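Omission of a single protein chain aside, the complex is shown with its protein chains in their original locations.
A and B are the chain letters, set down in written order, and residue numbers restart from 1 in every chain.
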Amino acid sequence: MNEYEEIRREKARWERCVDKGDIGSFQTVSGLPVEILYTPLDLTNFDYLRDLGFPGEYPFTRGIRHNMYRGRLWTMRQFSGFGTARDTNARYKFLLAHGETGLSVAFDFPTLYGRDSDDPMAMGEVGKCGVAISSLEDMETLFEGIPLGEVSTSMTINGPAAVLWAFYIVTAEKQGVPSERLRGTIQNDILKEYIAQKSWLFPPEPSLRIITDIMAFGAEHVPKWNTISISGYHIREAGSTAAQELAFTLKDGMTYVEAGIKAGLDVDTFAPRLSFFFNSHLDFFEEIAKFRAARRIWAREMREKFKARKPESWLLRFHTQTAGCTLTAQQPENNIVRTAFQALAAVLGGTQSLHTNSMDETWALPTEKAVLIALRTQQLIAEETGVINVIDPLGGSYYVEALTNQLEQQAYEYFKKIDALGGMVKAIEQGYPQREIAEAAYRYQKAVDEGRRTVVGVNKYVLEGEKLEIPILKIDPRVEEEQRERLARLRQRRDNARVQKVLLDLKAACAGKENVMYPILEAVRAYATLGEICGAMKEVFGTYAEPPMF
Amino acid sequence: MARKLRILIAKPGLDGHDRGAKVVARALRDAGFEVIYTGLHQTPEMIAEAAIQEDVDAVGLSILSGAHMTLFPEVMRLLREKGAGDILVFGGGIIPKEDMEALYKMGCGRLFGPGTPTQEIIDYLREKFPDRT
Partner (left out) sequence: MSELTIDNLLERFGRGDRRACGQILSLIENESTIATEILNRLYPAMGRAYRIGITGPPGAGKSTLVEKLALLSRKEGRSIGIVAVDPSSPFSGGAVLGDRVRMSALFTDPEVYIRSMATRGSLGGLAVRTKEVCDVLDAFGKEYIIIETVGVGQMELDIAEAADSTIVVLVPESGDSIQALKAGLMEIGEIYCVNKSDREGADRIVLEIETMLELRGKNDGWIPPVVKTSALTGTGIAELYEQIIAHRRYLEGSEALQKRRWQALRTEIQRLVEQKVRARLWQNQEINARLEELVTDTMQKKLSPYQAAETLLNEMVGNGKRRSSVRREGD
């Protein structure tokens, strides 16, 4: 107590000499007010062993591995996909050759919605913002020449996740790789679809059932696979604050754990395979604090609330993507720098896997040159900056620890609000998180419009009469035609009687209690298409309509 | 009495990223306009029908999926076909400059990329419809 008294006095003395200044916003990007200086006085309740502990041990605030990056760097995993499977296969080989250490698949919109490339609603969208995968054949082409037993692959897919996963598993099967050896992730986070990304298929209840089926199947047959990537990235991209991203993501996670337990699974069988996906946004320190708070909160909830017994169930593993929504169309080269800062924050925050955005993504999908710079950004951090030498180097910083505490507190306030509404699913039905996010997005834009928030190149340091001087990726317009032809040939070649049968079996399984993964795999082996499989499931499960909220 | 500006804001196609569309809709409301927001996953047919029934002055499309070269022209074509070619079609999203030029040549109104201040959109609409409030 005595040492604090003296510091308090000295600080008061110092404050009297301080001209508070008028530059900067005195707030984090999320609107959290921050002091000019942080001292031990902001951490009078700080207990090192309780609040931080050691890396690789509860509560994992400083990191989830004992030796972190000294033992293993984060995976450099660039989210990619465009055009046909062949086009994307070439891009994957390019990235692997240049030092990428993990694959990440970006699917086009029709695929994300469980529709084939020749579906009427797919018109104009095939291959435009990701790769078009309508069948097992497409998946086989996507990974041709890439040994699935030796890479880890992340697939950003939600509504139809079970089907795309089945395509992958069977593709590996055909390569001679048993499912037990497969490593990777499927995003499969339907709750955030309802909140932010909006690429859902079925209503919440059947969606949760499919997720628990996937978790059970994974635990038994694909033990090295992350069956869910509980995501905050999209929530942040939709306009939320850091605290909302943290709170809604972790609450989604807790909802899945509850669903798994309710389905009769032992929490320690599936919890170690839950993974997370966060955004790395503009405010350098707020983001680092957010990652640390996430680990601490999750560890506590898993151990205390859900009574998980294995340490592997307590630790929060996450992938990070730098914030797409902060990139500008104006002076796109600046985006390289923004991405570098955001990537650094993710590394200092202890991420297990990282995607860095390319500078041209406000105009189109990345060119080879742009994605290479993005990849090099990560390699530069790893090889040249020295930050990997020490675990959680910002630990102990008065500011970062205070900020970590604050974000944690805010998250718990949100948890209370959501519980009062009856849990996350009910909160989503009532439009609560969606409204919070839309309002935060609006406030942010107003601040930019009114000049209270600076965006370099957009409302300050603007280049008049700017000419775009970077190359832009163009998707070959023939992609849609090509896919249509491929599908037509496939439908002719295959055993259509068998396809009919497996789809009927699938519908029966959906209506009953059988794990849907088994009939889906059968359907995939028979070369039923994505659209056909999802169509069959939709007949039983119905579709979802968004609650109108503005 | 001057009529209020009536704008339809729509998300055509499968793209589910509605942050921009919602922010623009609110901004237009705060500028005193009446905004009909149709929500996600609209086909060009649905958009054209809604525009006609609501007799809007302009239709704003938000497209971030890369499908703009199909969706913008289709909406414009359907409006013309149904005798409503005078309804202005404008929009925004992720659209390369080259494609913007191509769409302008087809008769599309202004396209607003990322970073556009909402006031710019408001000013543009006010300028296009000076006899509306």
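By our rule, contacts are C-beta pairs under 8 Å (C-beta built on N, C-alpha and C of every residue); 3 or more make two chains touch, one makes a residue touch a chain.
Every value quoted in this text rests on a predicted model; they were computed, and no experiment measured them.
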| item | value |
| --- | --- |
| Sites on subunit B contacted by the missing partner chain, in the whole complex | 1, 3-4, 6, 25-26, 28-39, 41-43, 45-46, 49-50, 52-55, 82-84, 133 |
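Note that only the chains that are shown with their structure count from here on.
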| item | value |
| --- | --- |
| Rounded Å distance, subunit A centre to subunit B centre (Cα mean) | 30 |
| Sites on subunit B touched by subunit A in the complex | 13-19, 22-23, 25-27, 37, 39-40, 43, 64-67, 69-71, 74, 94, 96-98, 113-115, 117-119 |
| Residue numbers on subunit A that touch subunit B, as the complex places them | 109-110, 112-113, 115, 121-125, 128-129, 197-199, 237-239, 325, 327-330, 362-365, 438, 441-442, 445, 448-449, 455, 457-459, 468, 472, 474-475, 546, 548, 550 |
